[in-house]
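Shown here: the complex without one of its protein chains, the others still in place.
Each chain carries a letter (A, B and C) given by its place in the written order, and its residues are counted from 1.
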Amino acid sequence: MESTVPLSHYLVLSTTLFVIGVLGVLVRRNAIVVFMCIEIMLNAVNISLIAFDRYMNLHTGQVFSFMVMCVAAAEVSVGLAIIISIFRNKPTVNLDEFNIMKW
Amino acid sequence: MELLIFYPIGTLCVFLALGVVLNKSPIGSAMCLIGMMLGLAAVFAIQHAHFIAILQVIIYAGAIMVLFMFVIMLLNLKGDDTVWKTREGNTLLTGLGAVLVVGILYKMTEITGGGEFDSPTPIQETFGTTVKVGTTLFTDFVLPFEVASILLLAAMIGAVVLAKSKMDD
Amino acid sequence: MFHLAFLVPLFPLIGSIVNGFFGLRIGKKAVGWVACGTVAFSFLVTLLMLGQLLFTPAEERLFEQTLFTWMAAGDFNAAFGFQIDPLSMVMMMVVTGVGFLIHVYSIGYMHDEYSYYRFFAYLNLFMFSMLLLVMGNNFLMMFIGWEGVGLCSYFLIGYYFEKKSACDAGTKAFVMNRVGDFAFLLAIMYIFYLFGTIDYTEVFHAAPEKLILGAEPVTIITLLLFVGATGKSAQIPLYTWLPDAMEGPTPVSALIHAATMVTAGVYMVVRCSVLFNMAPFSMSVVAFIGGGTAIFAATIGMTQFDIKRVLAYSTVSQIGYMFLACGVGAYTAAIFHLVTHAFFKACLFLGSGSVIHGLHGEQDMRKMGDLKKHQPVTYITFLISTLAIAGIFPLSGFFSKDEILYHALMDGNTILWGMGVTGALLTAFYMFRLVFMTFWGESRVDPHVHPHESPKVMTLPLVILAGLAAFGGLLGIPLVHGWHALHNWLEPVLHFDMASTLEHSKHLLHEVGRHAPHWEALLIEPEENIWIEISLMLLSLTVALTGIAGAYFCYVKKPGLPDELIKGQWGYDLVKNKYEVDEFYDATFVEPTIQGSLLLWKKGDAQGIDGAVNGVAQILGWCGQQARVVQSGFVRNYALFMVLGFIMLLFIMFF
Partner (left out) sequence: MEHIPSPTVDLVSLAPVLVLSVFAMMVLLVDLYVKRDKTLVIFISLVGLLMTAISAFAKFDLPVHSFNDSYVVDELSVFFIMIFTLSSALAILLSIDYNKREGIRMGEYYSLILLCTVGMILLASSTDMIMIFLGIEIVSICLYVLAGIRRSDPKSNEAALKYFLLGAFATGFLLYGMTLVYGATGTTKLGLIAELIREEQIASKPLMLMGIVLLIIGFGFKVASVPFHMWAPDVYHGAPTPVTAFMAVGPKAAAFAAFFRVFAEAMPVLSPSWESLLCIVAVLSMFIGNVGAIMQTNIKRLLAYSSVSHVGYILIAVIAKNSLGSSSLVFYMLAYAFMIFGAFGIVILIGRKENEMLEIADYSGLAYKHPLMAISMSVFLLSLGGMPPLAGFVAKFYIFSAAIKEGFVTLVVLAVLNSVISFYYYLKVIVYMYMKEPEGEFQISLAPMTVFVVVIAMVGTAGLGIFPDPILYFTQH
């Protein structure tokens, strides 16, 4: 068998993307972009799932990542619907303007 | 072969992800995200997870991102110039948080790189094929598979309730 | 008859429900009838049970009635049940008897109130809770009652909610009580942890076998219990709520803040006497806190001008006596004093209520005086009760207080005894100061107010209570042991075999290879010495008379002085000299005492305790301000805190 990439490198890639996603959520104000960053996090997790599968010769992780995609699709449809419904009342996607309720 | 594809594509994905975060225009972010997802599809493919790789392209890049683009167009969003400008005081916290997250998650991967997984179990011919994944899905995980339909139903109802144009409430 | 035990708390509960829900509809008269009637029924049932208990052999005077299993979880089991034994019987008699009289009195006192029904609904609810407290057969039942009486007390203190001070006082009472409740609940948990049960009989039966005398567990339990007791019974350092609680209607002060609820702590300590007997350290803590409170509150009582506040400090002081008695192991004396105190203090409070009623709400003693003409019945009853509290032979307070002092001395602790005697002196002084300022001397009453005697419905309870205060002492005539009815009555409950417990503890210690400390001192039983007792009686009588004389000197003699000055120009020098003597007296003795106690009151009370309470409130407020910064409403910030939390957890996990 050809030389392979060690698992930890996949995990490093996964973690890096995950962290980029987290940071994106922390620093961006555009609701849609924040949402995209969350998608990056989910994708990052998928990398780990597949990598574990591959290294343990299992299929559970793939089923899991299939479900993750399913969930992502569901979340996207609801999330974007929320953004649209808000946009009707207040035409902005800047999260910092949604600040009626605090303390 | 795997090495040859993994490292460049992995690096590319990281840069594209950064692009999502740093791009001022939402459209730009979305484009970067599509790129990243395609790149990940390739990463899946080199791990023999062909089925998931295809799904990645179809569902993520195909369906989900189209929806994103559609909404961005619908709302006619322009680039905002508030990318890095956070409120005073929070910048410091965010920076601190960022450093710590990077540091700690890096440490974590160091821990996991401890050698337990470095030589993969030799994989079977059928690994990652649609047949194999499908078999797992319909035997061991038949319940999650069915339950996913309820999830999608709920999401569908929810999206309709929130986004339908005629306000009857 | 004992199977009717559940009726005793049930009647007031029914009364409370009827009055609470239909009070407005059925009219004032019916409300009064319902409230008093239900308590009267409770009293009757209690009497019937007392009768039966009297005809039961002394060793078998324990009856438990389990209505249903309240909580059963794993090996934990708490029943909703009642226990009738001599101790709870005494308490039930006091609660229902005195409670009934005060209910009757309230009909007259609260007659002009708009929300009459509300008052009686709370009062009946209080009776229910108090009866649960004293009748329960396990610690959780006591805790239910404990919390219930606290809540009712809170509602009744804040009854005149138009006054801000009333609301503040209610909140203060509740918060301070909660501190005590916290400790009590922990004690219950600990008891459950150690014994696997919270049933009185089982716990007290198992305690001498499972616990080591004077070891940490039993000391911790008893200290926690005692902290609970200090909260409810207004002892140092949790006493400040009680004087403030006088914002409530006077019958409430009489019932809750003098006769029954505030003595719940004493009841609890006596009920747990087995545990306290096993914790000598806790015993001395109880004794010293009690003695300290007795003196401390008495000094403050001397400086107050609000008639009810004087009585409130007096209550704090008297409960201090009861704890002093508990602390030296004289549980019977504590209960004895509890009973007599319930009589005379209820009478005093109701009498003060009658005075306030007659003066249309005036509570300042500087605006009273010479009321014995206008309110003869109130005066006579008040005087009897005052003599009783001051400890004048042969009124009830004399016997009960003397017994406490005797036991304190016999216990070998002269400091405690000294505290007791000083307290007795001060008590006599300030109580007669109260009487003299209110009923004697020149009238300082606002000329627009015409004092009048209260109606029959109010004076009748006063007369009965005064009678009890006068003759209640017969329950426990000292000198000869056989005469002491209360002692014989309570003996089966309080019986504790110190010698065998000691042996057992030694045995337990031996098993783990430790040496037993010197416990022999605990075994020494003081010899009965009739001559010491008699001389002590004479001494305390002297002390009481001294106090009264002092009060007479300062508050009957001195107030007339200014008038004499103006009238008698010819004797000016003489009077001036006399005045100078008074000045000297003031400067050397009265003033420092007054100043000192004022200082104690202001610093210790207002700044120390209130400061602590306020400080906590301020800290909480500051935290709230910080929370505002954190809870900024920005999604981004919330996400940031999630990440920070994540990092925190990671650090804890890996570093």
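Throughout what follows, a contact is a pair of C-beta atoms (placed from the backbone, for glycine too) under 8 Å apart; a residue touches a chain by one contact, two chains touch by 3 or more.
Since this is a predicted model, take the numbers as computed values, not measurements.
Peer 1: List the shown chains that the missing chain touches in the full complex.
Peer 2: Output: missing chain touches A, B, C.
Peer 1: Hey, which of C:T201, C:T546 or C:Q631 is the one touching the hidden chain?
Peer 2: In the complete complex, the chain left out is touched by residue C:Q631.
Peer 1: Which of C:V457, C:I532, C:V556 or C:L644 touches the chain that is not shown?
Peer 2: Hidden-chain contact among the options goes to C:L644.
Peer 1: So one chain is hidden, and I want to know which residue out of C:M71, C:L474 or C:A499 touches that hidden chain in the complete assembly.
Peer 2: Touching the chain that is not displayed is residue C:M71.
Peer 1: For chain C, enumerate the residues touching the unshown chain of the complex.
Peer 2: 20-21, 68-74, 76, 80, 140, 143-144, 147-148, 151, 155, 158, 161-162, 166-167, 170-171, 174-175, 178-179, 181-182, 185-186, 189, 192-193, 620-621, 623-624, 627-628, 630-631, 633, 635, 637-639, 641-642, 644-646, 648-650, 652-654
Peer 1: For chain A, which residues touch the unseen chain?
Peer 2: On the chain A side, contact with the omitted chain comes from 18, 21-22, 25, 31, 34-35, 38, 41-42, 44-45, 48-49, 52, 56, 58, 60-61, 63-64, 67-68, 71, 74-75, 78-79, 81-83, 85-86, 88-90, 95, 98-103.
Peer 1: Touching the missing chain, which residues of chain B?
Peer 2: 108, 111-112, 114, 116-117, 131, 134-135, 138-144, 147-148, 150-151, 153-155, 157-158, 160-162, 167-169
Here is the rule we use: only the chains that are shown with their structure count from here on.
Peer 1: Give, as an integer number of Å, the spacing between the C-alpha centres of chain B and chain A.
Peer 2: Averaging C-alpha atoms per chain gives centres 5 Å apart.
Peer 1: Could you tell me the distance, in whole angstrom, between the mean C-alpha positions of chain B and chain C?
Peer 2: 69
Peer 1: If you look at chain B, which of its residues touch at least two other chains?
Peer 2: 86-87, 94, 97, 101
Peer 1: Give me the residues of chain A that touch two or more other chains.
Peer 2: 22, 26-27, 29, 96
Peer 1: Which of the residues in chain A end up touching chain C in this complex?
Peer 2: Residues 22, 25-27, 29, 34, 95-96, 98-103 of chain A touch chain C in their complex.
Peer 1: For a test of understanding, state which residues of chain C touch chain A in their complex under the given definition.
Peer 2: 627-628, 631-636, 639-640, 643
Peer 1: With touch defined as at the start, can you tell me which chain B residues reach chain A in the complex?
Peer 2: Answer in residue numbers: 1-3, 6-7, 10, 13-14, 17-18, 20-21, 23, 26, 29-30, 33, 36-37, 40, 43-44, 47-49, 51-52, 55-56, 59-60, 63-64, 67-68, 71-72, 74-75, 77, 80, 82-84, 86-87, 94, 97-98, 101-102, 105-106, 108-109, 112-113, 117-118, 120-124, 127-128, 132-133, 135-137, 140-141, 144, 148, 151-152, 154-156, 158-163.
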